[in-house]
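First the structure, which I've put down as structure tokens, then a few questions once you've had a look.
All protein chains but one are shown at their positions in the complex.
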Amino acid sequence: MNALGSLVLVSALAGLGFAGGQVAGLRPLFGMIIPYAAFLTFLLGVSYRILVWMRSPVPFRIPTTCGQQKSLPWITPSRLENPSSTLGVIGRMALEIGLFRSLFRNTRAELREGPRLAYGEAGLLWLGALLFHWSFLFIVLRHLRFFLEPVPGVVNALAGLDNFFQIGAPSLYVTDVLLAGALGYLLLRRLVNPQVRYISLFADYFALFLLLGIAVSGILMRYVVRIDTVAAKHLALGLVTFSPVVPEEVGPLFFVHLFLLSVLAAYFPFSKLMHMGGAFLSPTRNLANNSRMKRHVNPWNYGVPVHTYEEWEDEFRDKIKAAGLPLEKE
Amino acid sequence: MAEEAPKPEELAQIDYRPPGRDWREPAVELRKGTFCYSAAPKHLEYLGLPNPRPWQPFEADWKLPADWKQTILQGMKERLDRFRSFRLFMDICVRCGACADKCHFYIGSGDPKNMPVLRAELMRSVYRRYFTAAGRLLGPLAGGRELTPDVVKEWFYYFYQCTECRRCSVFCPFGIDTAEVTMMGRELLNLVGCNINWILEPVANSYRTGNHLGIQPHAFKDSLDFAVDELAEMTGIRVEAPINRKGAEILYVIPSAETFGTPHYYTLLGSLLLFHAIGLDYTFSAYASEGGNFGLFTSHEMMKRLNAKIYAEARRLGVKWILGGECGHMWRVVHQYMDTMNGPADFLEEPVSPITATRFEHARSTKMVHICEFTADLIRHQKLRLDPARNDHWTATFHDSCNPARSMGLIEEPRFILRSVCSRFHEMPENTIKERTFCCGSGSGLGTDENFEMRMRGGFPRANAVRHVRDKFGVNLVACVCAIDKATLPPLLEYWVPGMNVAGVHELVGNALVVEGEKERTTDLRGESLKPKEERAHE
Partner (left out) sequence: MTGAGVGSAPLTGALAAGKDAIVRAWLARTLEAYPERTARFLAQEGDPFRNPVGQTLKEALPALFDELLGAMDAGRLSTLLDGIVRIRAVQDFTPSQATAFVFLLKKVIREQMDLPPHLSPLPLRGAGEGEGAMALAAVEGRIDEMALLAFDLFVRCREQMYWIKADEARRRTSLLERMRERP
């Protein structure tokens, strides 16, 4: 139900983008105003969300330790899994963000009764997530060639790396295949695995379908319904130089792509996609396990009622005395 | 329909399939054996907690205060503003399901709401409904859920069915820690008086007398005297067990269970013997006679109220630093909260071992050292004479307690000690120990009688790994460094792996320790006879 609903919604949005590209009067709206509004929403929204997170302090040092602590000099501490220094924390976060270290933990287990689907499943989630995120980053960077003139060498180099295999014409980008495959897997997993299906919300499917919509429209434009890339670049450059134009040559498919992207950008700050920023802030990961070495201050550490020694002694004086234990006041 | 008498197979016609409902319907069946009973009103009154009243979870009316909903929502807002962890963990879960099968309660019960992601969603759905724009506008479509009395009941059921063990947070790609969510959930439940007796009675006792069972100072002394007497009989040595002695170098804080429960008590005997052997200048305190802190399972505020005693007593007695005994959640509090809550401990000195002169630099701010760190250092510097053969009746394995493993990283110290004091030691499978250790199923204040079935479910993954090493290596002893483990592993293992024993690491140290002037040991610290020395040598 959730899945179907979000598929319908994303399809409707794609249709809207398509229509927007067909109707002459709407083209400035879909080609300029909406992208600007969406980008603005994205920037303001993400900043706002991060601001809200930052506003809540981290009162206690609560890293989840996944290895040996630094204690006695002859015991080797686990510098990355249980860092006690800032450098270690940077290393731990780099592993988390770059390689999804914790998700990878899923895959290691022993004494299995042979190659089972579940084993592959856990490994696949890590691989699927990793491929999706890295491909997405690659593709975003590659798209910079539409927004920059002249195109920086780095971007060209990336694109060159990406169509390393030189298959077909136009030559196939590896990341396109990987992204579509990974998204398809993540979606299929949500639909097929009963555990994951049970916990999935509307928003989970919506994000996946939206990303798929963007990916599919992009792939179609490159490999199937070739569009006028010069015109597309014209439009993109116009947007970034604040002199927007909507050239006649950009086709409706491009508008689908652009509109879905705008929806994604505008939706991003209000969704779970904010995990992109949140991953950096997680107090169980980004703090050094040095709470006994260094004092950590809680900004709202208010006073609390305590049962003082004097009160305790007053209450039990006779018994303390009878037991022959020392007293403060006789 | 049946013409004859019902045939046996018709028993199977009973509807044994669970109803397939959406998880957002808050419906819990509170079957006895799976939940804990409510806290007696007198404890709430003593501690000044809201809404003291007689009630029980299995009654229909929980007698919530009139403004319960507002109280909870207000409490949520305050905590969202105070804890980045809470706000972040409400926002960033992507429901990838990596945590689903990591929870011992899920593995043992099969109840989908025990998947960590869903346990947190019980709270998140309410968060979305009241604290996000989308949830306020779109409600259920944005994953929001109304806060109703049934949701409160569900929270109670599932947040007192999480042992705050943090295993899921090890596997979460964002480090989302269900323990953090459960802690907030319990704080909110406490605001409307929904708490359990097994937690609040120890809290009230600890607040008043200094320890969980409410042992008063003279009885505390009796216990220690008794231990000294028993040790004298077993070893021929009369050790000192000083209490509230001003001017001692070190304050030793233990989980109070060591003074009245078994097998905890044997750990006490081991440490008393150890301190005598090295001539340690230390004292116990009858005022701060509890290292354990059930405040951790109630609220951050209560944790602070109970923990304050340790520094206060260290200051009053004028000790240089503090040594802490074998206790799991006590070390969560000491390691991650104490200095921040009740520090700075600038009246103490950076801990230095008086025997080896090792500076415990890793504890230079908090000034509290774990007894395993202390003893490992002694053994490393060859300050102890050990006869591991005295532990030859044991084939040991080590159960990492959740808090020392995942909130501290105390992993190699106890293992180093164990390898030094017993000759037969085997690890459980790698994915059930160290940071991936399985909880005993009774932590975080859930180790009571009335939820016994739930505890057996939750502890099954741990027991299952113990059974594996029993069958494979003949292991007959689970060593651990946690008072809750020592209380709850014996019944757990009695049910799943009969014949298994549980001991503290320092009980085994005490067995192996050769103390100057001792008579020949004929028993271990449990009073069970050892084989004569010559026979031992042959094995």
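We just call them A and B in the order they show up, numbering each chain from 1.
Simple rule for what comes next: a contact is a pair of C-beta atoms (placed from the backbone, for glycine too) under 8 Å apart; a residue touches a chain by one contact, two chains touch by 3 or more.
The shown structure was predicted, so the numbers you read here are calculated from the model rather than taken from an experiment.
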**Message:** Using the document's definition of touch, tell me which of B:Ser38, B:Ser85, B:Ser109 or B:Ser407 contacts the absent chain.
**Reply:** B:Ser109
**Complete:** Only one of A:Arg79, A:His143 or A:Arg197 touches the unshown chain, namely A:Arg197
**Prompt:** Any idea which of B:Glu240, B:Glu427, B:Glu453 or B:Glu518 touches the chain not displayed?
**Reply:** B:Glu453
**Request:** Just the residue numbers, please: which parts of subunit A touch the chain that's not shown?
**Result:** 109-114, 116-119, 121, 193-195, 197-198
**Fill in**
It is residues of subunit B that touch the chain not shown, namely 8-9, 11-12, 14, 16-18, 20, 29, 31, 34, 100-101, 106-112, 213, 222-223, 226, 257, 259-263, 265, 429, 431-432, 449, 452-454, 456-457, 460-461, 464-465, 468, 487-488, 490-491, 494-496
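Definition applied: only the chains that are shown with their structure count from here on.
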**Message:** Taking the mean of the C-alpha atoms as each chain's centre, how many Å separate subunit A from subunit B?
**Reply:** 34
**Of all residues in subunit B, those that touch subunit A in their complex** = 23, 48, 80-88, 91-98, 100-101, 112, 115, 117-118, 121, 132-134, 141-143, 166, 169-177, 180, 207-210, 216-218, 221-222, 243-246, 286-287, 300-301, 304-305, 308-309, 312-313, 316, 334-337, 339-341, 343-344, 358, 360-366, 368, 373, 376-377, 380, 405-413, 416, 429-431, 434-436
**Contact set on subunit A toward subunit B in their complex** = 49, 52-62, 64-72, 74-78, 81-82, 84, 96, 100, 102-103, 105-106, 108-111, 122, 125, 129, 193, 195-196, 198-204, 270, 272, 274-275, 278-279, 281-285, 289-298, 300-301, 304-309, 312-313, 315-316, 319-320, 322-326, 328
